[in-house]
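Shown below is the structure under consideration.
The complex appears here without one of its protein chains, the remainder shown in place.
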Amino acid sequence: MNQDQHVDYLLRLGDNALILGHRLSEWCGHAPILEEDIALTNVALDLIGQARMLLTQAGAVEGKGRDEDALAFGRDVLDWRNVLLVEQPNGDFADTIARQFLFDIWNHQVFSTLLGSTDAELAAIAAKAVKEIAYHKRHSSEWLIRLGDGTEESRARMIRALDVHWGFVEELFTPDAVDQAAFEAGIGPDLAALRPEWDAAVAAVLDEAGLERPEVGWAVHGGKTDGHHSEHLGFILAELQFMQRAYPGLAW
Amino acid sequence: MSDATLDSKGGAGPAVADDPKRRAAFDARVAAEGKVEPRDWMPEQYRKTLIRQISQHAHSEYVGMLPEGNWVTRAPTLRRKAVLLAKIQDEAGHALYLYGAAETMGVSRAEMLDALHEGKAKYSSIFNYPTLTWADVAAIGWLVDGAAIVNQVALQRCSYGPYARAMVRICKEESFHQRQGYEAMMALAQGSPDQKKMAQDSLNRWWWPSLMMFGPSDRDSPHSAQNMAWKIKRESNDDLRQRFVDMTVPQADYLGLTMPDPDLKWNEERGHYDFGEIDWDEFWRVVKGNGVCNRERLQARRDAHDKGAWVREAAVAHAEKRAARSLAQAAE
Partner (left out) sequence: MASSDWPLWEVFVRSRAGLNHKHCGSLHAPDAEMAIQNARDVYTRRGEGVSIWVVKSSEITAADPDDKDQLYDPADTKVYRHPTFYTVPDEVDHL
């Protein structure tokens, strides 16, 4: 694995965390109940914390003096490496839970593998993050069960939300050259091999929620490999980067 | 904070509210710094006053999440973003402790929220001012939280136990809020001309509303005497306001920022800063609903509540289904 690929791989992990954390932080003050404001903020804080460590490590491996902020606030859409799933809008609470649940199960598998990464810094980050992600998984699973097996309305919304997000799952498990190189270098997991366990874990929760596995005939790719994102990312960056774009080069 | 339902059969109800013997014993106990707990007998007026005050305080924390939440997605660095998010989360936690404290007096959170959404309950007017620039986030931490802390430190000694305990917890957690605000302000005050301008403009807009947070002048505050006797209020509005001014002016000096008050000056004789008259017309105008953001803030709270109804219903329905299933299993 060459250095560019190593940096690219770390950016994927960091960008996933930052963009999903950004989305969740949009809920701040607007959640269905006060207790859930606190819960969603907790998850957002965990993810932003992970993003800071991962981007710092990406900058260190890159060796060009870019810190977490330079990477977060200085890159345009094409240079972001997050998967399409995490940049999808919050929608209603069912959408947010669907997006989170599908991601959390995968993310937990990935970070469990990263505990043994040959990138020692990454392994250390994973040791902290994996505990947090285990809790995220529990939170989104419990909500999926309650919405799926709640009222008729919540069930209908949950089914629709799963349909809307299901087509973004394939990108998580489709390795490209960078994923493959990371796997061969012992840095990251064999993505394709994670799928059966993911399917089983998702099926178990869906079953408890009384929901069927969605049958959707579409699957889209592009975010992580070449920065070909959905239109949503540009608007996220417009907000995220506003201050650094309006007042470049200042300390805050 | 606690013991909410423990109040349901407690002696706080109106039926016994005018018992002179109990009233005398209550007054004596409070005068001797005894604490009142949820199931204790208490005068109806004491209960009403506290429900109003604690629920207003809770609403203020809840609504107060909005002006700062406005900047979470735009914070200038990732560190500032994380700090801001953690601070807003604390405010949600504080709202929760306070609703809990009010619930010990036999009023439900749902009733309190209805009163807020219907515009019958008040919250601190400061949150009806807009956050226009990043400096406003710093100013809120420094000035608004600074003023809140002055108030809340006094309330840690409130006679009502659950409220006092909530205040102790809140004061402990809030110690970082004001410091992070001042630190963020310092970064601006020591920064570029643009940043300094942003900082000064923000101070200009937030200083007077921060002074208004302590409420009307003692001259115009009718409830004060009884509330002081009952130790619901420990210090007068004007005393607390003076303490805040004395504390904050040197902090502004250190930053090299100018307070927007030409009458502000140290009074050697009093040992305090003299300051100009608050624009009470503006104070009452915003209290009565005519601030820039009154309608938006309230609508944001209503929207979150209404759009969340199906989620809360689903969770209740699921809990009922689960309970029914485990009953059925037990019967087998």
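Note that the chains take the letters A and B in the order they are written out, and that residue 1 is the start of every chain.
The definition used in the following text is that a contact is a pair of C-beta atoms (placed from the backbone, for glycine too) under 8 Å apart; a residue touches a chain by one contact, two chains touch by 3 or more.
Small disclaimer: the values here were computed from a predicted structure and weren't measured.
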Problem set entry | Per the touch definition above, residue among B:Ala110, B:Leu132 or B:Ala324 touching the missing chain | B:Ala110
Exercise. Which is it among B:Asp19, B:Glu37 or B:Glu282 that touches the chain not included here?
Worked result: B:Glu37
Seminar exercise, completed: Touch assignment to the omitted chain, from B:Gln56, B:Gln89 or B:Asn227, lands on B:Gln89
Problem set entry | Missing-partner contacts on subunit A, residue numbers | 33-35, 38-39, 42, 135, 138-139, 142, 146
Problem set entry | Footprint left on subunit B by the chain that the document does not show | 1-6, 9-11, 37, 39-41, 89-90, 93, 96-97, 100, 103, 108-110, 166, 169, 173, 309, 312-313, 315-319, 322
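By our rule, only the chains that are shown with their structure count from here on.
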Exercise. How many angstrom lie between the CA centroids of subunit A and subunit B, rounded to a whole number?
Worked result: 35
Problem set entry | Residue ranges of subunit A in contact with subunit B within the complex | 18, 22, 25-26, 28-38, 41-42, 44-45, 48-49, 51-52, 55, 68-69, 72-73, 92-93, 145-147, 149-151, 153-154, 157, 236, 239-240, 242-244, 247, 250-252
For this session: Give every residue of subunit B touching subunit A within the complex, in rising order.
Result: 62, 65-66, 69, 72-82, 85-86, 88-89, 92-93, 95-96, 99, 134, 184, 187-188, 191-192, 194-195, 300, 303-304, 307-315, 317-318, 321
